[in-house]
Each structure stands twice: as C-alpha cells, then as structure tokens.
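The complex appears here without one of its protein chains, the remainder shown in place.
Which chain is which? They are A and B, in the order written, and residues in each are numbered from 1.
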Amino acid sequence: MKRALTIAMLVLLAMPLLYAMSQLPPHGSATSPAYTHISPRYLERGPEEAGAENVVTDVILNYRGFDTNGEVTVIFTSLAAVLAVLLAGRKGDERPVREPAAEPSPPSVVVRFVVRLLGPFVTMFAVYVIINGHVSPGGGFQGGTVFGALVILITVVLGRSVAEKLQPLGVRRILQAAAPLTFVAVGVLGLALFGDYLAFPRDEALAWVRTSWLMVIEIGIGVGGAAIISAIFWQMGGDR
Amino acid sequence: MSAFEALTNALAAVLCVVGAFFFFVGTVGILRLPDFYSRTHAATKCDTVGAGSVLLGLAVLEGFTPAALKLIALAALVLVSSPTAGHALARAVYRGGMAPWTRPGHRSGGEPK
Partner (left out) sequence: MSELFDLVLIALLIACALAVIRTKDLLGAAIIFSTYSLVLCLMWQHRGAPDVAMTEAAVGAGVTTVLFLVAIGRTVRREK
C-alpha cells in the first residue's frame, strides 16, 4: 500500500517535470535563448568588458562574481565543518594526537631527492596556472589544487614539519580564509569606489584595474584552496 | 613537402611507434609477469619509455614552438617521476616483507622478513 502510494506520488511528480522538459529547446540547439542573448555578449565583449582574455574567467569572476563569491564561502564553510568533525573530542588545536612512534619505512633518498628537485617546478606550474588563467584555461582553483597536492607530497615524503613551514601557524587561519576574504575585500572596494558590491570599473581607461582585481581574486582563491586542501589532509592524519 | 619536413615527420612517426610498442610491451608485462616486482617494472617501462618517446615524437612534429617546449618539459617530468614512483612502490612492498618471485624448484633468494 505504502509502496503503491510512493510510486503514484513519483509518477505524479514526474508528469509535470516531463511536460516542462518537453517545452525546453532541443539539446544543443543554436537558437535556444541561452545561446542567442547572453552567450554572444559574453563571447564578443567579455575580454574588453570584464578584464580577462579568457572568457571563462570573465564569466566566473566578473559577470557571475556574486555566485563565485558564494561558492568560495561554501567551500570554506565545508572546511570548517570537516575540521569541526575531525577535531571533535580532541584537545589542542591542530596538533597531531601522537607523533609517529617508529616509521616502518622512511622514504628513500631517491624519493626525497626527486621531491626536492620537482618541488620548485610544481610551484612554478601552480603559479603559472593561476596567473595564466587570464589568457588560457586555468585559474585560482586549479592552481591552488596543484599547490595543495605539492604540500601533500612534501608531507608524505619529507615530513609534516617541512610542509608546515609553507604555512606559518600565525597566519594559517588567514591563509585558509584567503579566498572569501579577498573576494569580500574586492567586493567592498567596489562598493566604496563604484557604488555596488563587487562592482568593477566600467571606464575604458581603468581596464588595468579590472584586470588586476581579477588577478587578486585568482591569487586569493589559489592560496585559500591550497591551504584548505593541506589542512584537511593534515587533519585526517595523512602524515602518519 | 620539403626534405626537412619529411625527415622530421618520419622521425616523429618512428618515435611515436616506438612509444606505442613500449606501451604494448608494458601492458603485456603487467598482465603476464608473475609477481608484484616484475609487474611494477613493466608498468614503469610503459610510463618512462612509452609516454616519453610519444611526447618527444609529438614535440618533433610540432617544430620549434612553445608547445614543443612544453611537450619536452612533460617528457622530462615523466622521465623523472615515473621511475621514482616505481622505486617507491617496490621499496615499500619489499620493506613490507614480500619475497620476490623465483622459479619453482629453485632456491628462493630470501625469505620474507
């Protein structure tokens, strides 16, 4: 009885949804509203209007900056939630519960050397991805994740104490919150100077301001992403 | 097509075919070899020589462009990282106490610790 009722409810729910779907333009249709109004404008005027050569960056950080601001905040909140769960019932801040008593198999000289050799190159690649997100695919999220992966690698191979030097304890909280903080900072700057939260200057002479603000947000997202990833890894106890 | 172009195309083709061959051999090795160590060995060959020479072949095909430079950088990265990964895997497993495979009937080289 209950099951029949459930199925009937689902069918009732599915019918208006299917009806609405039948009204949608066909998948991939070039004449659907989404492709005839907003997209051409983004594609044609994005680079000059929003401040980055890469249209994806324009859309994410400028046209849809408010959405991304929310997303960044959600990611930061999820970190807070994960840390709260992992830290529950523990004393102390972010210290490990116990130091590893005896490493069963310390990483060999070869692995240590290669990690030391590749570290600078990986860092360079991460910075390149972040900065070059303006003219080619890439950006803060991707570059930050690459750097976070490097921190994980260093933690596993060279030890957590070496990796932690990259994020001094005093500023670690600020680094973890870097993405929402820079976003809000740029937003408030826009509010103060141009009258709207996250407003970018429209003046043609101020194109460099648009570009540099986008750059600042990208760097903030990158730093924050890397800090969050490494914090979750450390807190899960991945170093032992 | 100039002679130089023909030469570089041929070189690129040879490098790509060599890479594909090593990928094939490595895959067969992963499927057929008897124990963990030899399979790791085969998998590392795949990455190092296979991917390395395919990338070099593509770089030759590309000519003197930034893209070719990136491809060469990728090949160098694979050349360094893949053997290291293989080494780390084999070392961790050996320290974990797995004895290498020996032919049945022969005296084994060492008992698992």
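In the analysis below, contacts are C-beta pairs under 8 Å (C-beta built on N, C-alpha and C of every residue); 3 or more make two chains touch, one makes a residue touch a chain.
Note that the structure is predicted; figures quoted are calculated from it, not measured.
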Among the displayed chains, the hidden one touches A
Missing-chain contact among A:52, A:114, A:129 or A:163 belongs to A:129
On chain A, the omitted chain is touched by residues 56, 129, 137-139, 141-142, 145-146, 148-149, 152, 229, 232-233, 236-238
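The definition used in the following text is that only the chains that are shown with their structure count from here on.
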Chain A and chain B have mean C-alpha positions lying a whole-number Å distance apart equal to 34
Per the touch rule, the chain B residues reaching chain A in their complex are 77, 80-81, 84, 87-88, 91-92, 95-96
Per the touch rule above, chain A residues touching chain B in the complex are 104-105, 107-108, 110-111, 114, 117-118, 121
